[in-house]
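This report concerns only the one structure given below.
Removed: one protein chain of the complex. Kept in place: all other protein chains.
Presenting chain A:
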């Protein structure tokens, strides 16, 4: 499973910020009569709804000697905030406002947004990473079905089309703000992470497509698919047809082109080999005719 961590804000600043917002949120959590969100019979010691058991991860909330029940790590907290923030992206864009709103829904202070860069980079990278993980899971399940004989193995071009379509469909809820996200992902300080996420996604798709190349083809295939994915993504940004039909047709054509290119390359190679054989044959014939082929 390929999971890539987003760029994290400098740890110290984040540490203090998170400790501060915890205490602030503790204060805010006193049961208010007018608040409809709070449970009226809440135990004072109960803070946020428990997440999955954290295990031996260090807790950064023990600053005052007081430890909270959920030993949540810095990173998991950030994950939760970002996931909650996604809901507000269609409205606020990939910005600190969306993150602040997300933090509010978790009952944290809006100061939580201070943990992240102001350009929304981490939110976008988090989203991309989530989408990639979902895609991997989807492909893994499909593979299991094929192995159990419950589904037909798709031909490669069909497989690639479906995988890219599935992945791009995850953008649909955020499509209005996606161009903004793409431009942020191209900022120099984000390029290593976004490139990493892109390449591992493409590698995943090829892996599940059954690619077993161990020569330069490995690179060619991935480069071609990356090109297909990126261009299709751009077409999708400008597509206004119902359910993005134009985009899927574009995708189909590009994949067909790529397959043709592969076939043509094979044909060229066979022709080349045949020509070489012919020349070798001619050379041997000439050597025979002129008697140069005698062993001395």
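Quick notes on this structure:
What we mean here is this: a residue touches a chain if its C-beta (ideal position, glycine included) is under 8 Å from a C-beta of that chain, and two chains touch if they have at least 3 such contacts; residues count from 1.
As a working rule, contacts and distances are computed from a predicted model.
Considering only "Gamma-secretase subunit PEN-2", "Ubiquinone biosynthesis protein COQ7", "SERTA domain-containing protein" or "IBH1-like N-terminal domain-containing protein", the record for the omitted chain gives "Ubiquinone biosynthesis protein COQ7", by its UniProt protein name. For the chain missing from the display, the contacting residue among A:147, A:231, A:267 or A:285 is A:147, taking the whole complex into account.
For the chain missing from the display, the contacting residue among A:154, A:169 or A:207 is A:207, taking the whole complex into account. By the touch rule set out above, chain A reaches the unshown chain at residues 147-149, 203, 207, 212, 214-216, 218-219.
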